[in-house]
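Here it is, the structure, as structure tokens.
In this view, the complex is presented without one of its protein chains, the others remaining in place.
For chain A:
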Amino acid sequence: MPWIEADESVPLTLSVNGVSHHLDVDARVTLLDALREHLQLTGTKKGCDHGQCGACTVLVNGRRINSCLSLAVMHRADEITTIEGLGTPDALHPLQAAFVETDGFQCGYCTSGQICSAIGMLDEWRAGWPSHAGAGAGPARTIDAAEIRERMSGNLCRCAAYPRIVEAITRYAAGEGAEA
């Protein structure tokens, strides 16, 4: 990538939820701010802007990242999925529906990040990524609450819906055959 000055406007195409968006952005614009301020896809939330709360979690080529820690100009070739790309109020993704059923949120501000993070997390689990919970990951095992808690600890919830988020993810994982 060529050197870009701060405040330099950079032409950019971002593919978000299967739609290509042509933007001219200040080189300092984060992926999070490109989504929120430029595309007005405000489902992705800004809680800390420092990668400490997880509210801005999106999926980049299927992997979960904190979008506040990434510049928009780094994502020209990527497919980005945000909460808006998972489901709509009238046609919720099964994990979104599970959050409503279990009351896995209160104020709702961390929720988009929790849901996107959980989807990425379950893929990591299926791929055999280890965690500190240490039970051993992989397609042969059903994910348990201790693993979910450990792997979701980058997503803070001050309302503390934690037990109900774990329940929502557990229900969804069982339904989707995460244990496959």
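Points to keep in mind about this one:
By definition in this document, a contact is a pair of C-beta atoms (placed from the backbone, for glycine too) under 8 Å apart; a residue touches a chain by one contact, two chains touch by 3 or more; residues count from 1.
The rule is simple: contacts and distances are computed from a predicted model.
Not shown: a single chain whose UniProt protein name, out of "Xanthine dehydrogenase YagR molybdenum-binding subunit", "Cytochrome c", "Heme exporter protein B" or "Putative membrane protein", is "Xanthine dehydrogenase YagR molybdenum-binding subunit". Only one of A:65, A:115 or A:143 touches the absent chain when the whole complex is considered: A:115. Residue positions on chain A in contact with the hidden chain: 6-7, 26, 28-29, 33, 36-37, 40-50, 52-53, 55, 82-84, 86-90, 92, 96-97, 99-101, 103, 105-112, 115, 145, 148-150, 152-166, in rising order.
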